[in-house]
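Before anything else, here's the structure in question.
As you look at this complex, bear in mind that one protein chain is not there, while each of the others sits in place.
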Amino acid sequence: MINPKTQNKIAIGTLYGVAGLVVLILMALLGYILISGLPQLSWHFLTAPAKAFLKGGGVGIQLYNSFYLLILAMLISFPIALGAAIYLYEYAKDNWVTTTIRTAIEILSSLPSVVVGLFGFLFFVVKLNLGFSILSGAFALTFFNLPLLTRSIEDSLRTIDTTQREGGLALGLSRWETVTRVILPAAVPSILTGVILSAGRVFGEAAALIYTAGQSAPALDFTDWNPFNISSPLNPMRPAETLAVHIWKINSEGIMPDAKAISSGSSAVLVLAILLFNFAARYLGKRLYKRLTSA
Amino acid sequence: MKSTEQLEQQLKRHSKAAKLEIWGKVVSFSALLLIVAVVVAIIGFVASKGLATFFSNHVSLWDFLSGKSWNPGVTDAHGKPEVGALPMIVGSFLITILSAIVATPFAIGTAVFMNEISPNKGAKILQPVTELLVGIPSVVYGFIGLSVVVPVTRAVFGGSGFGILSGTCVLFVMILPTVTSMSVDALRSVPRYYREASLALGATQWQTIYKVVLRAATPGMMTAVVFGMARAFGEALAVQMVIGNAALMPGSLVDPASTLTSVLTTGIGNTVMGSLQNNALWSLALVLLLMSLVFNLIIRLIGRKGRLQ
Amino acid sequence: MFLSNDITQNTEMLDRHVVQPADPQHPTILSTEDLHVYYGKKEAIAEGDLRFASNQITALIGPSGSGKSTFLRSLNRMNDRIATVTGRIMYRGVDINQPDIDVYEMRRRVGMVFQRPNPFAKSIYDNIAFALRLRGVTDKHALDEIVETSLKQAALWNQVKDDLNKSALALSGGQAQRLCIARAIAVKPDILLLDEPASALDPVSTSQLEDTLLELKQHYSIIIVTHNMQQAGRISEYTAFFNQGRVLEYDTTSHIFTNPQVQVTSDYVSGNFG
Partner (left out) sequence: MSKKRWWQGLGLLLVVGLGLFAYQTREVSHAGESITAVGSTALQPLVEAAGEQYTGEHLGTFINVQGGGTGTGLSQIQEGAVQIGNSDLFAGEQKGIRAQQLVDHRVAVVGITPVVNKKAGVNHLTTAQLIQVFTGKVTNWREVGGKNVPIVLVNRAQGSGTRATFEQFGLAGHQSKTAQEQDSSGMVRQIVATTPGAISYVAFSYVDKTVQAITLNGVAPTEANVITNDWKIWSYEHLYTKGQPTGLTKNFIRYVQSAAVQKSLVRQLGYLSPDQMKVSRDVDGQITKLEGAK
């Protein structure tokens, strides 16, 4: 038997090592993506349209599409997820029906997104005749996103103490008023973090979009902001390849001579965007929390 | 008494709060209903397509689960289509279990570090690191797996480099943050006085962690691991890019193999809706769905056991 | 808007558990009849029959788990979702334990302050004003005035009058609890229910809080759950002793402390158990 003190030192040293290794793995990952991708980045790369089989294409439209799709998907999924999370956490009785619903939502979140994408294809694209469009893609992303977002909002609600709810109720407020006026404002920082993190996942999602938003990025006219025009960036009915789909497509059937460079460049852009989301989440969350707790 | 009646009237009037309450219940319930409808629709959709293999195409369930040859386009000597999903099922389980085995010590070590040893560094460095790892898209993981992990495996073990080992490496990194952050939650729920009591009895920090904190947090950490396994089981793109997609029983860790998701993702675009080949792929999706249900039930079971203790 | 104090004098015979406030100056404002509370199948309160005098402080005492908190929380139906409450709760002659009673209006009249201070994550001002705004009080002057009076009544005004826009979460425990009282009285309730309001406070804050409560009883009828015998002795006119889900004894505080009728009560108040 080793001396407990020595044992203690060894164990804690090991834990330091493990934690260091995890940080190292991330650093290596990020380093690899950025080192292979950053040299490809230029203003031209970020703004130019892609080229099908010639070199020198950019990812401008794909980048724009990614953001537009993300915003639309969030606009659709956030209110639904919020409502469902409120019902599940604040209203639903803890019985087998609630448990079943929770389990079902969990199962949906662990389905491979390609299944969600195909469902979206058959339902939105074909059945509802929305075609390969941003709208179809946004709905598919909503499907993909809802379980995660609902769960994360529910967790955020859980972090707010029940005494806050009792405080509201004891003033003669309804549960709804208490939730919307007391609980939600207090939970905003944590909800926001959850939303932005899930936005990162949506931003990087490819498989659910291949069959819904499509894999082609028709040219856009960035001076035309009339959403009814087909070349308008705002038109939700046009097909829209996103950055993640672009990476997937280039890696599989890319025949442009600089496919590898474009794919590393796009990966770098994707990861940078997600880094940005993360930092934004942290910063905004912290600021909001400060504002709410010490006005 | 007039005043009593008046009071009763006032108390029985439907107040604004009561109206808002009904409105709120209706709104939030319809949101939930919508999600339930979506879930039911997708599950029903997958089930109807997946069961068609057995009902319309008359493949026996046993052949599907135990057959070792996956070639739905071809019929075997008995005129039956070759839809043996065993290689994929084995591949999926193998890769899931292996990555969980590798990831668990790392995740728990990191979680203990974050929560017990250096909460300060944990919050400043490790928390953002794990959240970032969650955020990196699986396409990018696959891309890195393909350009780094596979060549390294090939250089070290020979062969093509594609296989369960490469898949495990990629999945290990992918589930690490999930398991870590859930383990942290488990550790955090261990009451502070447990630690204080143990330290007060003269135990070292490690003894406290090992004998008290980890013991108390075991159900929570088991949940975390199962949760990570569920994620690994359902991951598609990244695994598909590095596992090699050979519908063969895996002979060794560096031979190409396949998982349910990789075969599903690879094949679904190349088959015709409604044909046996297509239905067979949906049957794989159905297996995925059922497995996800099983993982969920396990998590619930652990949770219940944890509560009983 | 509020009823004057012309409460019916109920003169029916009392059994051991029910005490009629003797003082005609302080008629009954709230009473329970045949009150039973069940958690699932388990009965938590059996036959809690009590009458509470207006503009007086009534203390509910008893060992932990004796049901005093459950009883209190049933009075403004805070337990509706987790427990089944049967029997009548008569508030100024109206049974408020009926399904068609609007609980929100009722709770506005029967306010509650909890064991742990629970200020909302808002500014001090908004903590008090926000429930009023939701009930349609939007006039800035009116709001300012109510905030000021409530804070004054809760004896917090002097400490926070310059920091009204600061977050309430920054207040100390005692201040936060006063804020919660101010918040509760801002909606002009009739009755204040307090669930061990001082249990999380230091002795100085506790004594300040007690002073505040003695002030408040001029305007409100107060029912307070406390595990602190001395506190009950210091501030309350009436005391009910709970044990194992039953009211064993209910009388004026001095009676309970000096001349308890039941052995258990005597043991409890003298500190021999609990």
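Letters A, B and C mark the chains as written, and numbering starts fresh at 1 in each.
Definition applied: a contact is a pair of C-beta atoms (placed from the backbone, for glycine too) under 8 Å apart; a residue touches a chain by one contact, two chains touch by 3 or more.
Since the model is a prediction, treat every value here as computed from it, not as a measurement.
*Asks:* Can you list the shown chains that the absent chain is in touch with?
*Replies:* A, B
*Asks:* In the whole complex, not just what's shown, which of B:30, B:71 or B:205 touches the removed chain?
*Replies:* Only one listed residue reaches the unshown chain, and that is B:71.
*Asks:* Could you tell me which of A:6, A:42, A:159 or A:226 touches the chain that is not displayed?
*Replies:* Answer from the full complex: A:226 touches the omitted chain.
*Asks:* Identify the residue among B:133, B:165, B:247 or B:260 that touches the chain left out of the display.
*Replies:* B:247
*Asks:* Given the full complex, what residues of chain A touch the hidden partner chain?
*Replies:* Interface with the chain not displayed, on the chain A side: 52-53, 121, 125-126, 131-132, 210-211, 214-216, 218-219, 226-231, 239, 249, 251-255, 259.
*Asks:* State which residues belonging to chain B touch the missing partner chain.
*Replies:* 69-74, 146, 151, 154, 158-162, 240-241, 244-248, 256, 258, 265-278
Everything that follows uses one rule, which is that only the chains that are shown with their structure count from here on.
*Asks:* If you average the CA coordinates per chain, which chain's centre is most distant from that of chain A?
*Replies:* Result for max centroid distance from chain A is chain C.
*Asks:* Looking at every pair of chains, which has the largest contact count?
*Replies:* More C-beta pairs are in contact between A-B than between any other chains.
*Asks:* Could you tell me the distance, in whole angstrom, between the mean C-alpha positions of chain A and chain C?
*Replies:* Between these chains, centre-to-centre, one finds 48 Å.
*Asks:* Specify, in ascending order, the residues of chain B that touch 2 or more different other chains.
*Replies:* Residue numbers touching two or more other chains: 17-18, 21.
*Asks:* Residues of chain C that touch two or more other chains: which are they?
*Replies:* 104-106, 134-135
*Asks:* What residues of chain A sit close enough to touch chain C in their complex?
*Replies:* 161, 163-164, 166-174, 177, 181-182, 185-186, 292-295
*Asks:* Enumerate the contact residues on chain B facing chain C in the complex.
*Replies:* 1, 3-4, 6-8, 10-18, 21
*Asks:* Mind listing the chain B positions that touch chain A in their complex?
*Replies:* 17-18, 20-21, 23-25, 27-32, 34-36, 38-43, 45-46, 105-106, 109-110, 112-114, 117-118, 121-122, 125-126, 128-140, 142-144, 146-148, 173, 176, 180, 203-207, 209-210, 230-231, 233-237, 241, 261, 264-265, 268, 273, 285, 288-289, 292-293, 295-297, 300
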